[in-house]
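First the structure, which I've put down as structure tokens, then a few questions once you've had a look.
The complex appears here minus one protein chain, its other protein chains still in place.
Chain nomenclature is as follows: A, B and C, assigned in order of appearance, with residue numbering initiated at 1 for each chain independently.
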């Protein structure tokens, strides 16, 4: 950790700060410049409260050199983590194709979609039972019934299932769910993360709308620090000034997360763009950039089909995409 | 609600969509342009799922004309809401000055700060007992003990208290807390909002780091839709590309929230800027723009004082600021 | 164009506005909702000043339905534009690989890099002679000498050259330059765009740091409206809150620009990310998303080589990348 001390700070003030830092168990190496003094802090700096240090009047800036995430850090765990989800592997060269409808709507829909995405190459089935909605007046999902229909679709097809949790009190309902998703809006719901860390479930953690990669990894660290290392990271678009797409998909997050962490990284082009015609190019781009998996919305719902082409792909579109993805993976 | 239909859409497709919309109980008024057709939807459009409509292949864009927030909307409740917190009023011309330390550190600290901010003009006491931290390794607050010390400071000074909740399961601990704060990271923790909506407590709702004003009001609506209308909105800075301040404080949110909603609006310049020397100018600006209150970090902690000037103000700085604020309020 | 009129607007005010709009040659189709009235404007709305209309007190919002860009719009020119640059084609299935150093540093460097990138598969040579720098104290480029060295490298290798212009008064120096680049900071330097529109040169127009795709296309329209349709669009990253990369590369811009416009679209992963180790994955992703070309920084400068691996690729890295790109293109 480095602390840059402001011009015109007295030697006494610097000595004061130095003793305080040393009391907290770090060595302090000063470097005196013309305008500024730089203190290099060496040792276990994890106990230093960086925000407090930064807030001191004599401190210009503080920079943490070592990354604050430890358990998900590739430096301390160089090999890729491979997660096994009921026989489906992800990470370390294993690619997962997660597909299914945005919301679980009925038993029939789930079973029909499950069969068609399986036939087209999906390895995991997704579907939303609890739906986070901006408005309290919008459809909030089928909740427990939604999970029930997912489990039936799992039974019919043998595919492990992925579905989102919004409240740790609902955990008993997720007992037979294979992968529990944490949505973008809950990425920093630390209380939820801690509870999930106490389970052994695989957690699919989505990046928050306006969170940096380091914050994203710190949220993974919350889960890991409670003992659960089965985490899949998911890039799903960030909020920018551009209004043409729902979010701006940050494809560079994929190679960067691989560099910083050993956890598997997947991409969700459906939510990132909000436009079905962008799903294929952005899915291809994600795989070309090294994604370990994709999460794609697929429906076969007549209400949507009526008007031909919602944000989701049809099973046929999805099968076509899965074929192209396979070819790109062979090159990578 | 308006739906713009794409060029080259057939009359049959438009007719199809029109019947579907009419079945959901809205009247459809088409307007045929050279390149596009526009459907004006009139009636109770709150049941129309805007995202679904927008996702249809023949639809270019959808625009909701009526605001989706109802109970917090000034259109349906033109007078300012005035909230009474144990005798301290806020809104409709009543100004609240909330002050106290970032974190509750000890009984002595809380009582000392409470006395000094009260003497300097504060009307409500704040202090964090549960602390949302990006890192699981950072100090997470004194939790139940923190609330206990706040309650003792309340008893000593008579000031109502404000403190943050992170988990609805902790609600029993907040029984004697006057104002429950929802932090920026939990602004879209809809499960928490719904639980708070079932209480009668005053809720201080902070704007999320990357949330629009409409999303902010929809989160207030979640609380109100469960029956609790005692909400104070708080602008605390948004995330932008500028790195010189911790966040960019959006002062224009203050007059805009007043225009859109009848709820009281306060500002938190301490968290918005992260720099104590900006607290005074940004507090002044907030009041000049019409804020109904301020939330200011004040400490009297020797560890900070040692190095003279953390991000918080000292009680003396705060007293000086409170005097200037009073003068600006007389003009407004 | 649609204008949404606010609640409580009188019939007289609406009639007034309607006559004013009709005087400007558009038909007005009103649609009366419960809360709002919507005016659909049909006809040649290009003469209506949208900002003025939006600013009127009785107007809630204005939405332009037809795109404001015409000459670069795919609706009016469905086939891909193919540009021929001294025999090298780009667009409509033709892929261009532009490579070279960030700055022209010397005659020897340019000739050496030109030979090695040509051998590795580059089809166009880039190099900066005029360098836009944030600081007036930083190196501003070799200027006229830089162009001279580029022309010598062109003579030696036969590769057409690409270099940036910062001032229309420098145009005489660009007489033998094949492609003139407009940098991100000048994307809305409308005076420069207009002058370039009067030439017949191919213009490589980079997206501004914080510009929307529609603004980007309007800047292309400035050039086209003066008579020059030889434009290559280049995505090079946008400014977001994420600080881990220099910019956030918006890969979705590639398929979106192809949808909106017939002009060729290339990507510059070197500037978008600022990190050499991200160039390969982001180049691959760009091609997988449909880019018509890439612009890659390559150096063979001993000062950089010394420390092994600047932001630019070495000629060897570039040759390796070019091979992988070729394979991805075969799938697309």
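Operating definition for what follows: a contact is a pair of C-beta atoms (placed from the backbone, for glycine too) under 8 Å apart; a residue touches a chain by one contact, two chains touch by 3 or more.
Predicted, not measured: the structure shown is a model, and the values here were computed from it.
Colleague: Considering the complete complex, identify which of C:171, C:209, C:319 or C:332 is in touch with the unshown chain.
Modeller: Per the contact definition at the top, the residue touching the missing chain is C:209.
Colleague: In the complete complex, the non-displayed chain touches which residues of chain B?
Modeller: That gives, for chain B, the contact residues 210, 212-214, 238, 240-245, 248-252, 254-256, 259, 272-273, 277-278, 281-282, 284-290, 324, 327-328, 331-332.
Colleague: So that we can see where the missing chain sits, which residues of chain C does it touch?
Modeller: 13, 16-17, 20, 46, 49, 51-52, 54-59, 68-69, 132-139, 166-167, 169, 185-186, 188-191, 194, 209-210, 215, 218, 221-222, 225-226, 239, 274, 276, 303-304, 306-312
Colleague: On chain A, what residues meet the omitted chain?
Modeller: 2, 4, 7, 29, 31-36, 38, 40-43, 60-61, 63, 65-66, 75, 210, 239-241, 243
One rule holds for everything that comes next: only the chains that are shown with their structure count from here on.
Colleague: Have a look at where chain A meets chain C and say same if over half of the interface residue numbers show up on both copies, different if under half do.
Modeller: Interface between chain A and chain C is built from largely the same residues.
Colleague: CA centre of chain A versus CA centre of chain B: separation in Å?
Modeller: So the centre of chain A lies 26 Å away from the centre of chain B.
Colleague: Just the number, please: Cα centre separation of chain A and chain C in whole Å.
Modeller: 31
Colleague: Where does chain B touch two or more other chains at once, residue-wise?
Modeller: Within chain B, residues 210, 239 contact more than one other chain.
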